[in-house]
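The complex appears here minus one protein chain, its other protein chains still in place.
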Amino acid sequence: MKIDVTFDLAVFSLDAVKTACYKFLDRFTSDIELCDGRIICHLTFDDKSSEVQISANVDNLKKEALDQDLRLKLKTETEPIRNLILAHAFSKTGLIADE
Amino acid sequence: MSDFQRIEFYKPSSHKYQLLPFRFTELNHQSYVVTNLAGEFVILPKELIPKLINHDLSDDNSFYVELRARHFLVDQSTAIAPDLLAIKLRSRYDRLADFTSLHMIVVTLRCEHSCHYCQVSRKSNNRLQFDMSIADADAALDLVLRSPSPAIKIEFQGGEPLLNFGLIQHIVREAKRRSASKRLAFVIATNLALVDQEMLAFCYEHNINISTSLDGPRDLHNANRPRPGNDSYEKAIAGIRLVREVLGKDKVSALMTTTEASLGRIKDIVDEYLSQDFAGIFLRPLSPHGFAIKTKAYMRYNTDRWLDFYRQGLEYIIALNKQGIALTEFYASTILAKMFTSRDPGFVDLMSPSGIGIAAVIYNYDGYVYASDESRMMAETGDKHFQLGHVRHSSYADIFLSPKLLEPLQDSFAYSNPMCHDCAFEPYCGADPVFHWALYKDHVGRKPESEFCRRNMAIFRHLITLMEDDPFVKRLFLKWANRC
Partner (left out) sequence: MLKLSGRIDPIDQRAYTQSALLTITTDPFLPLPIRDRFALLTDRPVDVTGYGSQLISNGSERSESSLSDAVIYRLPTHFNYLKSGDIVYIDGPRQFLNTLFRKDSHHNSILLTEQCNNYCLMCSQPPKEIDDSYLLRRAFELVRLIPKDAQRLGFTGGEPTLYGDSLIELIKQTKLQLPSTSIDILSNGRRFKDREFARRFAGIKHPECTIAIPVYSDDPVRHDYVVQALGAFDETIQGILNLKRFGQRVEIRIVLHKQTIDRLVQTCEFICRNLLFVDHVALMGLEITGFTRTNLDLLWIDPYNYKDTLSEAVHTLRSYGMSASVYNHQLCVVNNDIEGSYRKSISDWKNEYLESCVSCARKCECGGFFSSSKMYKHSEYIKPFA
């Protein structure tokens, strides 16, 4: 059973979509291509999958893509403060080289 | 004598104000909870938020004065807010640099109980296979004392640690002998069924505290915690009595574990803690790890039902306090400490960055080191995701710089996660990568689907609402906040 899911490249980063598809490796195969500013995921489910399962997995993929996209953005944006706090945590262990 | 000026003279001449960093999350239909950088909160009517953000809030508005005094905005009348916020923020993160202060040592996996929710124990007499060796204990102690924390707490775990009391004695003596500069505290987490005068004499001599299990009244406790003779409760009560006689009343504390059977019995459970004369009770959720999942105990149990259980328990405890009975609920007091003070109560499950490894670490009976108690339990069911190394084969750097520790620490950093990043409750909450891994095979999970998130947000809202509705509760909670 094949089904296409499309993501707008203006909204989603390619990395986020790939990471999301990767998470569902065990449930479907993804063929990802770019076309006209869109990311198209051609999903292949095995014959045993029911309509309900496929629908649930597609929904899940979309949620996952959104989640991963936000994670990536935030991870980059908050990297300085995160590193600062973790460095502070390790500051007295002797495990971090002084800068 | 000059004239006195009216108060208008001291108000800023310009109506402009600058916003300081804050986040807001819905409390209920009418209001938002708004938190500043230091985790201080204000409840605002919803319609004020757009006004505030659009710089349209008048300084005549009573909330304006509150927001300025509590460091949500600044205007011409004052410039000291950034200094004070910086001090408060530093205080919140102070303890972090002390690094690992809680070291759990599993001296044996053997146990004579077979508690339904237990994730680890073995009924076995095979000391060789299931007791920690002296060599491993000594190596663990090396790692313990390597921590920069000025205060170290060593907690003996199991199985049932009293079954290997000799090793406890060895570790206590060795730890004291080898550390002059550290403040050492010792706790034994035991079911007390096997405690005797000789053990207590040792505890007395070395100032060791006891932490035991009390799930509720006899029927509930014994149903949860079978042992030969079906007398776990009787043994626990007798044990508590004995410990208090020999060591003192406040040297023994009790923890309860919530099961399917507990729900619906909250009043009985609290009454049991009252009749055993405890100063407080910790209403814990069931952790979703190990055997519990296999036995379907977890399946039958879910967040909403636990929240009902918790709310009823809290309601009852507050009513007791109104009667003059000073019983504290410790999960609430931990959260309230984060709401009302800049002190970190050091509760591993509610810390960001997560407390795994960097606040607490566990050395298993077989010498393997894990990032948390739950994660060593996960290992018993085959998932060694958080296994950091081995006491004799890994160095301090191997263990604490292990990617198996650093990745979950970084991934689960709450401020870096969607939804947590914007959540007003983030200063009160925590990252729990172990919980999320157990349930979702991901250090972070998706917060809208996370039971951890759902549970905690419900509790934050509930505690705040209780305080808003009842000044007695506000007073009571302020006392609780400063307990730990």
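Some points to look at:
We just call them A and B in the order they show up, numbering each chain from 1.
We take it that a contact is a pair of C-beta atoms (placed from the backbone, for glycine too) under 8 Å apart; a residue touches a chain by one contact, two chains touch by 3 or more.
Note that the structure is predicted; figures quoted are calculated from it, not measured.
Although it is not drawn here, the omitted chain touches the following shown chains in the complete assembly: B. Shown as candidates are B:His55, B:Arg90 or B:Arg475; the residue that touches the absent chain is B:Arg475. Screening B:Asn61, B:Thr78 or B:Gln169 against the full complex identifies B:Thr78 as the residue touching the chain left out. For the chain left out of this panel, the touching residue among B:Lys88, B:Arg241 or B:Arg311 is B:Lys88. Interface note for the absent chain: among B:Thr25, B:Thr108 or B:Thr341, the touching residue is B:Thr341. Against the chain not shown here, chain B presents residues 1-2, 4-7, 9-12, 38, 40, 65-66, 68-70, 77-80, 83-84, 87-88, 340-342, 475, 478-479, 481-482.
Basically, only the chains that are shown with their structure count from here on.
Centroids built from CA atoms put chain B at 31 Å from chain A.
For chain A in complex with chain B, the touching residues are 63-64, 67, 70-71, 74-75, 78-79, 81-82, 85-86, 88-95. Here chain B touches chain A in the complex through residues 93, 96-99, 147-148, 353, 358, 396-397, 400-401, 409-410, 413, 415-418, 421, 444, 446, going by the rule given at the top.
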